[in-house]
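Worksheet: the structure to be examined is printed underneath.
For this view, one protein chain was removed and the others were kept in their places.
Let's turn to chain A:
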Amino acid sequence: MTTALSIQDLRKVYGNGFEALKGISLDVQQGDFFALLGPNGAGKSTTLGIVSSLVNKSSGKVSVFGYDIDTQLAQAKQCLGVVPQEFNFNPFEKVLDIVVTQAGYYGIGRKQATERAEHYLRKLGLWDKRNERARMLSGGMKRRLMIARALVHEPKLLILDEPTAGVDIELRRSMWDFLTEINAAGTTIILTTHYLEEAESLCRNIAIIDHGTIIQNTSIKALLQQLDTETFILDLNGGFKELPSLEGYVIRARDANTLEVDVPKAAGLNALFQHLAAEGLDVSSMRNKANRLEELFVSLVDKNLKQESA
């Protein structure tokens, strides 16, 4: 399988001496939907900035579909589409002009550029806004405009830096559907996000970066298997008189009608439900306290912080 992105021993020290990346290595395979997660300031945007040549690296190697960014930068860039975290288009330009102009930078003639712009603006629900100045768009529309602009030259690798930040749930879901569709059509996608539900729903593989180092790089499935306890919230019909207890489970009361239970993965839920039924408690609904990946992410980052402090 072709490697879409290869990063080897990448380091970045900013002019003020801050070491943002401490020699990270990472491979993303062609066709993957890859999540790059990490707390604020961990080094995600620096990594993606170097890959998209917006940030100069201090040392290390980066190649995109085999093209080294030091020696074959133009070929590497031709394979790459970038959706940055912050809006970076000219707000006074028209939506269609922004997308067509971007295509021109890749050498695509005006006729073909306009056809492609129409295709992606329609796909992203912006065709009706094509003659609006970009500053007149809502936040969600601006994000979609940046996606259309990044796709107009049909890159093999699409990098999205927090594409759904500040976007309402309905729109986020429709963007997920769109990204899933283009990934299925063959575009490799790398995504950074703070919505861990997003990473869990969309991505197959994941790297977690913290303080400039990669602390996890595996499949989402393998990562979630590391989670040995999940916390569930149970809503009870009629509440409870006495807090139930069951060996191996930690049960807490949230209020008179709600329990919070830490469930060891090995123990499962059947024994818990049998016990609650035997005590005459009627469970009306159940939900995870937090997203599973979120629990794991927090524990990994905490662990890394403790190791660094030690």
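FYI, a contact is a pair of C-beta atoms (placed from the backbone, for glycine too) under 8 Å apart; a residue touches a chain by one contact, two chains touch by 3 or more; residues count from 1.
The rule is short, and it goes like this: contacts and distances are computed from a predicted model.
Chemist: Given the options "Transport permease protein", "SusC/RagA family TonB-linked outer membrane protein", "Phosphatidate cytidylyltransferase" or "Cation acetate symporter", say which is the protein name UniProt records for the missing chain.
Modeler: The correct option from "Transport permease protein", "SusC/RagA family TonB-linked outer membrane protein", "Phosphatidate cytidylyltransferase" or "Cation acetate symporter" is "Transport permease protein", the UniProt name of the unshown chain.
Chemist: Taking the full complex into account, find the residue in A:Val82, A:Leu151 or A:Leu191 that is in contact with the omitted chain.
Modeler: The one listed residue touching the chain not shown is A:Val82.
Chemist: Determine which one of A:Ser52, A:Thr188 or A:Asn304 touches the chain that has been left out.
Modeler: Final answer for the missing-chain contact: A:Ser52.
Chemist: Which chain A residues touch the hidden chain?
Modeler: Where chain A meets the chain not shown: residues 14, 49, 52-56, 73-75, 77-78, 80, 82, 84, 86, 88-92, 97, 101-102, 104-109, 149.
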